[in-house]
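One structure is given here, and the rest of the page talks about it.
A protein chain is absent from this complex, but the other protein chains hold their places.
The first chain written gets the first letter, and so on, giving A and B; residue counts start at 1 in each chain.
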Amino acid sequence: MSEVIKSDTQNDKLLLDVDTLGISFGGLKAVDNFNLKINRGELYGLIGPNGAGKTTIFNLLTGVYKPDTGKILLDGEDITGKPTIEINKAGIARTFQNIRLFSDLPVIDNVKAALHNHYKYGLMDAIFRTPKYFKTEKAMDEKAMEILKVFELDNAASYKASQLPYGRQRKLEIARAIATEPKLLLLDEPAAGMNPQETHELMDTIKFVRDNFDTTILLIEHDMKLVSGICEKLTVLNFGRILKQGETYEVLHDPEVIKAYLGD
Amino acid sequence: MSSFISYFINGISLGSVYAIIALGYTMVYGIAKMLNFAHGDIIMVGGFTTYVITSSMGMSPAVGILSAVVVCTVLGVAIERIAYKPLRGASSLSVLITAIGVSYFLQNAALIIFGADTKSFQSVINVPALTFGDGAVTVSGVTIVTVLSCIVILILLTTFINRTKTGQAMLAVSEDKGAATLMGINVNRTIAVTFAIGSALAAIAGVLLCSAYPTLSSTTGAMPGIKAFVAAVFGGIGSIPGAMIGGIVLGVIENLSKAYISSQLSDAIVFSVLIIVLLVKPTGLMGKQIQEKV
Partner (left out) sequence: MKEISKKTKQSLTTYALVIAFYAVCEIWLKTGNMSSLMEGLLVPLCYYMILAVSLNIVVGISGELSLGHAGFMCVGAFTGAIFAVTAGSGLPELLELVIAIILGAAVSGAFGFLIGIPVLRLRGDYLAIVTLAFGEIIKNVINAIYLGVDSNGIHISIKDAMSMGLAADGVTIIKGAQGITRLPRNANFTIGIILLLISLFIIQNLINSRQGRAIMAIRDNRIAAESIGLSVSKYKMMAFVISAALAGVAGVLYAHNLSTLQATPKNFGYNMSIMILVFVVLGGIGNIKGSMIAAVILTILPEKLRFLSDYRMLIYAVVLIVMMLFNSAPKAIAFRERLVESINMKRNKNAKEEA
């Protein structure tokens, strides 16, 4: 009896439940038998050598690829094989390893585009500039500025996204993803190309986002300082399979993991 | 029945011309990932070159054909060098608009040089016609040569791509430009070779087309060019056997609808085929799905 209650509370905490996920490309098993459980509010790291299949997992979670096997449950809802748009509406947003911004749009419009499904008015409202249009646009502007402020991008709101320096472009990508109000935020190498100072600031920002936007974060990262600094749990991937899973400290001190990273 | 057979054979003949043009489209699309809109107009240049050499200068057909091939090859490479190469890495929209500009340029340059009146083209193919079934079905010399050329070109091209280093380089570039560069393949040179081959084929197609339909004007190549593109899409863009099959099927459809439905609507029917193919099988008969890397 007590066991049932226990598992219920556990389910309540569980946000993402990935079960035996797998995909092959032309015979090569890029991801095989992948399991992952992430609780609400966790900061979770996915690490592994290059080519281990980390980004492929992100692509499977966000519907860019359809898995050959396995199941993905988000908050109890089966999102396996659904299109990217539906998965975003269900509550997963992401950033990209090679930055993908709306480069010709102003910084603020990058965020406002992401508010699209939360602030609505019809095409006729837009064309005839109804009061609803003005009201909603104003609310969108305020919300977008509020998000930009968190990432210290508010002073660059009217710049074209492509005019931002690299580090700030990475931040804008996170800001854009956050604007869709995701339950789960996927960050693909957020610190890539940043200097130690910028990485340090980014760590604070990521923690701030998790705490203030009521979200859960799964991130891919090579920077071990960032991973050990902010991730509570880790999964290590090697050749498409799970090498080790658990608390960050334990995982990073596991001899097998060290071997995979440093070689023999 | 015999009239159906002759419409059908004429369709295969026209389709063979489309196939030769479509090969150029498909190769360039496969390797340079661009739709070379000016490809059809190279046909027209080939036609005019042969016309000038044989009709105006009175030289032999062989010289005419050879000059057409040389002129078109040089032109194709020059166009690539001047208009397309600087745009490598730019958006596909920019490349496409530039290609349209080049197509327009060739048409209007020809209009200024040769005038607006349609020239009558003296066929350069002197092969006797074959008759079957006591004269019920006649196959003209042009048709025989066209179909044979088409087969020979297909064999030569396949051999070239599979057996030579340059051919293998072309395959590699079409798969992955970046990786090909890392493997030491000269991508620019490979693309230039592709344009050269495609343009040479267009020249041959031009001579065959003008011999079968003996008129020539600045827009001679435009419609066949577009239809050949339809053929390439039909067969699956990037696929060489696909372009061949697509071309022939399209030629047959066009000729049969001209004969049995309406000559005015035949073009509309051909284009409807394109729309239906894209609706049913977007990658064409033999094309493969390309997925963007995320």
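Please note the rule applied: contacts are C-beta pairs under 8 Å (C-beta built on N, C-alpha and C of every residue); 3 or more make two chains touch, one makes a residue touch a chain.
All of these numbers come straight from a predicted model, not from anything done at the bench.
Enquirer: For the full complex, which residue in B:Val70, B:Ala90 or B:Met183 touches the chain that was left out?
Expert: In the full complex, the listed residue that touches the missing chain is B:Ala90.
Enquirer: Pick from A:Lys89, A:Lys149 or A:Lys259: which residue touches the chain that isn't shown?
Expert: Only one of A:Lys89, A:Lys149 or A:Lys259 touches the chain omitted from view, namely A:Lys89.
Enquirer: Which residue numbers on chain A touch the omitted chain?
Expert: Touching the chain left out of view, chain A contributes residues 62, 64, 83-85, 88-89, 93-94, 96, 100-106, 108-110, 112-117, 119-121, 123, 126-129, 133, 136-137, 140-141, 157-158, 176-177, 179-180.
Enquirer: Contact with the hidden chain only, please: which chain B residues?
Expert: Touching the missing chain: residues 35, 83, 86-94, 96-98, 100-102, 104-105, 107-109, 111-112, 222, 226, 229-230, 233, 262, 264-265, 267-268, 271-272, 274-275, 278-279, 282, 292, 294.
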